[in-house]
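Apart from one protein chain that is not included, each protein chain of the complex appears where it belongs.
Presenting chain A:
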Amino acid sequence: MSFNNLDTLYRQVIMDHYKNPRNRGKLEGDHITVELNNPTCGDRIDLQLKINDGVVEDAKFEGEGCSISLSSASMMTQVIIGKKVEDALKISQMFSDMMLGEEVDTNDYNLEELGDIQALQGVSKFPARIKCATLAWKAMEQGVEKDNE
């Protein structure tokens, strides 16, 4: 009895984000808040965004969930802070493609820009866990939409 592909899912860097989440907490001052659930499993994220002149100035999150959903939230906030909203959405689209197992051309991006999210690539091999990984990104997309209203 041995774990076969488990390491493709649980990379060291994912565990690091799970154990030491970046940008976990509450934003002060004016900001947008989005709360999203994954109703089938009980994961919950509370994402706060500060957007000014089309730029994500700050982002923080709180919530409960598994290692995949929380590490993805941590990585996501890291990636989008300081980015233009349109660039954040572009990366979100790329992440979604990556989760669907589609070929993603990372040459289109500055690798530094993508931060740690490439470590989540293995999730696409575990269909039951894709929704865990995309929860925070969906929250971000909804937050941006809220800002446009």
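The criterion applied here is as follows: a residue touches a chain if its C-beta (ideal position, glycine included) is under 8 Å from a C-beta of that chain, and two chains touch if they have at least 3 such contacts; residues count from 1.
Here is the rule we go by: contacts and distances are computed from a predicted model.
Not every chain of the complex appears here, and the one that does not is recorded in UniProt as "Cysteine desulfurase", selected from "Cysteine desulfurase", "ABC transporter permease", "Bifunctional protein PyrR" or "Electron transfer flavoprotein subunit alpha".
When the missing chain is restored to the complex, the residue among A:51, A:117 or A:132 that touches it is A:132. For chain A, the residues touching the chain absent from view are 1-6, 9-10, 12, 15, 19, 40-44, 64-68, 126, 128-129, 132.
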